[in-house]
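Removed from the display is one protein chain of the complex; every other protein chain stays in position.
Our next item is subunit A:
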């Protein structure tokens, strides 16, 4: 079976985002960019399923500027087999990404698409569910465990009250949560090997779908800043502060 894993290039999670003074967005010039952490988990999961047996090929795909090929190379170095880069310099929203991915799915016929639950830049948490809708497939979102069976996937999901397990008919969509696995680091030999793995480069226009944004971002601003308060000397002083707030009631 073939697995498709969409990966997004985002501001590295360790970098503190800086809002541009003109309100047009977050400054991405000369800052470290990395694979969205949830997508690393998605790639790792695909690799583990391949190591276990049912998966034969892992195809990774990224939509964005030319530099997304670095992100794809990282996925190839981790263990993916083949990459597709769909280039554009325009902002593509989750709905547009899902429409492009639908075309990729139609061409590649994977049995499973594993996405991150959320890209940590725009925090949308939409694309996997949208792709599932467009394809009419089942969706196992926020997965902490995935088991493949005969024509089925059993997915344990992290929900607000705890965990939920659902059974999905394949082909299906899975989106990853933090507890699914711990992604591996690519070894140096694998990084070298990844350089010769195949990468197809396409443009958004090749797919003939309208992905123009539906939302206009009219302003991006910094949230109100919280001021640091005071340090208390000891537990007694903290107890006094709490009592002054009427606690415990």
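As a convention for this text, a residue touches a chain if its C-beta (ideal position, glycine included) is under 8 Å from a C-beta of that chain, and two chains touch if they have at least 3 such contacts; residues count from 1.
In this section, contacts and distances are computed from a predicted model.
Its record in UniProt calls the unshown chain "Electron transfer flavoprotein subunit alpha", which is the match among "C-type cytochrome biogenesis protein CcsB", "Xanthine dehydrogenase family protein subunit M", "Electron transfer flavoprotein subunit alpha" or "Na+/H+ antiporter subunit A".
From the options A:19, A:33 or A:191, the residue with contact to the unseen chain in the full assembly is A:19. Note on the undisplayed chain: of the listed residues A:21, A:188 or A:215, the one touching it is A:215.
The omitted chain makes contact with subunit A at the following residues, 11, 13, 16-17, 19, 25-26, 38, 93-95, 98, 117-118, 120-134, 136-142, 144, 154, 157-169, 172, 177-179, 213-223, 226, 228-232, 234-236, 238-239, 241-242, 245, 247-249.
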